[in-house]
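The complex appears here without one of its protein chains, the remainder shown in place.
Letters A, B, C and D name the chains as they come in the text, with residue numbers starting at 1 for each one.
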Amino acid sequence: MTAEVFLFWFLAIVTVVSALGVLFMPNPIYSAFSLIMTMIGVSALFALLGAYFLAGVQVIVYAGAVLVLFVMVMMLFDLKSEIKAFTKGTLGGVFKIGSVAVLAGLILSAIMVTTQGVAIKFQGQADFGMQPTRLLGNKLFTQYVIIFEILGALLLVVAVGAVALSRSKGGTHARRID
Amino acid sequence: MGGCVPLYAVIFITIFVTLFGALLLFAASKVGKVYKDKVKDETYECGIAVQDKVDTKISIKFYLTAILFIIFDIEIIFMYPWAATYKEFIASGNGLYSLGAMGIFMGVFIFGLWWEIKSKALEWE
Amino acid sequence: MLAESISEIGLGHFLVLSMILFITGMLGVLLRKNILTVLMSIELMLNAINLSFVAYARSLNQLDGQIIVFFIMTIAAAEAGVGLALVVAVFKRFKEVNIRFFEHLKG
Amino acid sequence: MGSDIFEVTVNALKLVTIFLVMVSLVPSLVWLERRGAAFIQDRLGPNRVGPLGLTQLAADAVKFIFKEEFVPAKAIKFMFYGAPVFALLPASLALCALPLGPIINIIPFEAFGQTWGPYIFSIQGYEASLGILFVLAASSLAVYPILMAGWGSGNKYSLFGALRGSSQIISYELAMGLAILGVILIFGTFNLNEMVTAQNGPLSFSAFDYSMTLSFLPNWGIFYQPIGAFLFLAAAFAESNRLPFDLPEGESELVAGFHTEYGGLKMNLFFIGEYGHMIVASALMVIFYFGGYLIPGVSPEQVTQFLSGFIDSQNMTAVLSGLIHLGAFSIKVFIFLWIFIHVRWSLPRFRYDQLMELGWKTMLPWALGNLILTAVIMAAIH
Partner (left out) sequence: MTNEYFIAIMLLSPLVGFLINGIFGRGRWGGYTSGAIATFFALTSFASAAYLVFGLTELADGPRIISATFFDWITVDELKIPARFVVDPISAIMVLVVTGVGTLIHLFSIGYMHEDRGVTKYFSYLNFFLFNMLVLVTGDSLPIMFVGWEGVGLASYLLIGFWFNDEEKATAGMKAFITNRIGDAAFIIGMFILFFHFGTLEFEKINSLVPVGPTLSWLSPLTLGTLLLFIGATGKSAQIPLYVWLPDAMAGPTPVSALIHAATMVTAGVYMIVRLSFLFAAAPYTLMVIAIIGALTVVLAATIGLAQWDIKKVLAYSTVSQLGYMFLACGVGAFGAALFHLMTHAFFKALMFLGSGSVIHGMHHEQDMRRMGGLKKYLPITYFTFLAGWLAIIGMPPFAGFFSKDEILWQSFSSSNGHWIFWAIGVLGATLTSFYMTRLMALTFWGQERFDKKHHHPHESPYSMLIPLIALAVLSIVGGWLGIPHVISEVLPAHPANVLEHWLEGSLVHPIAATAVDGGHADHAALEWGLMGLSVGLALLSAVTAYVFYIVKPEIPKLLVQKLGQAYELVFNKYYVDEIYQRYILNPLVKASEDLWLYVDVRIIDKLTYVLTDMSIGTGKMSKAMQTGNIQTYALYIVMGVAIILTIFFGV
């Protein structure tokens, strides 16, 4: 068992367990912390796949920014642990789980068909230096430059929209129904 | 497996530090004496009678700051690969192209910042 | 077969792991009551997809997959930002985060 | 983690040593801070226990451990206990990724009846190839202990402190990221080792096919990025919640910020984290702008050559050279730590709105301007 294999299994277990934590933790704040754990695990998996830059970005963006926002909002809401974490409706729940199971089976068989079990191995050694990041930057600024600029504009729109939303008084006519 | 050294090392130091802290705390809890007391258990509010709810009005500003942080953070992250490749672009004679591509992006960034400042979204009263 | 699939890691492993994370996220979206948890589950699903993109990028020795992941992260962050802004706007007025509550926002 | 038992052990020991040094530096820094504060305020400071009051450190440590373990009734246990433990992590992870000295080449040697080596050791916890990114990622996690503590204490002052603290940290992270971008532009790499190596030798500019060398100055980043260096320093102050940016613990408004409910060892762990941040910030400052472990005017090869003049063993020479550079690095870091301490006792505290305004409306635009200026000049002089 090489180091890579050991790391993969270790990280796989960490991510899956913490992902299940997101699903089952009754308190949303614990869910959030669980999700942070998953994010960090996925980031480590990125590093394992040689995507060092993405690994860093994953932590900085997701763990360091997006989930901070989530946690802050939850603290803002002052949410207590929920007695019932899941929505009502047994029949609906069964339906949902059933559909998801069918979908899972389909995806799994798709993976098995396309990769012929585990026959596809990674070719060569991942480059762990600065070079892939440079290539990535090069590609980002030549081939994908239009998308890059559009994303810049999108972020601007989001910034403006978020400010506008945060100022809204919430003036709809919805009634409160329990 | 040269590339995996940092991952191993990072995991090692993470576990080590966590264990170190946890053990230290555990040791401290065993060593010291504990005197339980109802008043002592109360939330510390400088001796004034405790206001019961933690849920007070928290300014929406914190949340807004966080959301703006996300957006600007991503924009800055986008600049990292650019900064790393900028020298190469210059060396290959495409420095102005790279500068222009980032210039447009940065223009949007600056416009966003300017707008946020102008619209007083960053104002803390 | 089993021993081999444990001791050697290939593209399939990452894809299956990605699928498990994706399915977990999907269950979270479908089943959780708290809208914030639902949003987090969406982030989880996006992460799962990112993982498979990176695995494919490694497998095909192409960087395009990584760039797409970069873009997805941006979109995900934007989505989280706007989604939370909406949730906050609703919460400020109704003090409610139950996803079923959002049914009544129609009309 | 290495190919054989020796390498694994050395690497593991390196990590543990760096962490323990960081932890044990804290009491000395506390002592330094108290003595320094006293010096600035024309007092004496702790001077009773031991020579110069140095044994005060040991006394404090013992006191911390033996303090009563106290948990408020409203606290959420996991969060409350988890926060101080996790507070240690970001700083130590970041510190381990910093290059503290040059690479030590060990040629094969005999011990315990077998041949070991050759090895290449770096005086560094681990060499992350995208060092800056790793450090940024690690320090971006520093928000969570604060939020955990604030939330876990079940105290509204703690919560306020935590929110303030995290808002402040994330706000200044932007300016910091932009300041670092200037450095990356100059060096064209994320790798900290390469950055340090690039600062070797005398200062030389080359512009318009004309180059100029100033042999009396080292080739340090500060000469390329003066504005960036200043912005980085200021952001680093805010990131480590130090005065003049220690708003989260503004005692006049918020009792003691997010660690209001903490005492004893738990409090101490937060302190270690905070001082760890200070150390990391100083070290980064040194690496980016002040030549890292390099000794001004002397290259690592010259040091090795000098040493090999009176030491036979090549391995010993390498190790010694590494240690000398580590020493140089430490001196530089200590200078910055002293600046941290000095500033704390010299400047008043900002008001919160001033703090946010400074971060968003002053430092961010300045950092952007610095970045654009750097990029334009680089394009222009080519």
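Here are some notes:
As a convention for this text, a residue touches a chain if its C-beta (ideal position, glycine included) is under 8 Å from a C-beta of that chain, and two chains touch if they have at least 3 such contacts.
Source: prediction; values computed, not measured.
Counted over the whole complex, the shown chains touched by the missing one are A, C.
Residue in contact with the omitted chain (choice from C:M19, C:L63 or C:I99): C:I99. Check C:V29, C:L46 or C:V97 against the missing chain and you find that the one touching it is C:V29. Residues 26, 29-31, 38, 99-100, 102-106 of chain C touch the missing chain (whole complex, contact as defined above).
Although one chain is not displayed, chain A still touches it through residues 87, 92, 95-96, 99-100, 102-103, 106-107, 109-110.
Here is the rule we go by: only the chains that are shown with their structure count from here on.
If each chain is reduced to the average of its C-alpha atoms, the one that sits nearest the average of all protein C-alpha atoms is B. Computed from the mean C-alpha positions, the centre of chain B lies at a distance of 21 Å from the centre of chain C. Among all residues of chain C, those that touch two or more other chains are 73-74, 77-78, 80-81, 84-85, 88, 92. Counting partners per residue, chain A has 3-4, 50, 53, 57, 60-61, 64-66, 68-69, 72-73, 75-76, 126, 128, 130, 133, 136, 140, 151, 155, 158, 162, 166 as the residues that reach two or more other chains. Here the touching chains pair up as A-B, A-C, A-D, B-C, B-D. Residues 1, 4-17, 19-28, 30-34, 36-37, 39-41, 43-44, 47, 50-51, 54-55, 57-59, 61, 63-64, 66-67, 69-71, 73-78, 80-82, 84-94, 96-97, 99-101, 104-105, 107 of chain C are the ones that touch chain A when the two sit in their complex. Contact residues on chain B toward chain D in their complex (touch as defined above): 3-6, 8-10, 12-14, 16-18, 20-22, 24-25, 27-29, 31-35, 40-46, 51, 54, 56, 58, 61-62, 65-66, 69, 72-73, 76-77, 79-80, 83-88, 90-91, 95-96, 99, 102, 106, 109-110, 113, 116-117, 122-125. On chain B, the positions that touch chain A within their shared complex are 1-4, 6-8, 10-11, 54-55, 58, 60, 62-64, 66-75, 77-78, 80-82, 84-85, 88-89, 98, 101-102, 104-105, 108-109, 111-112, 115-116, 119, 121.
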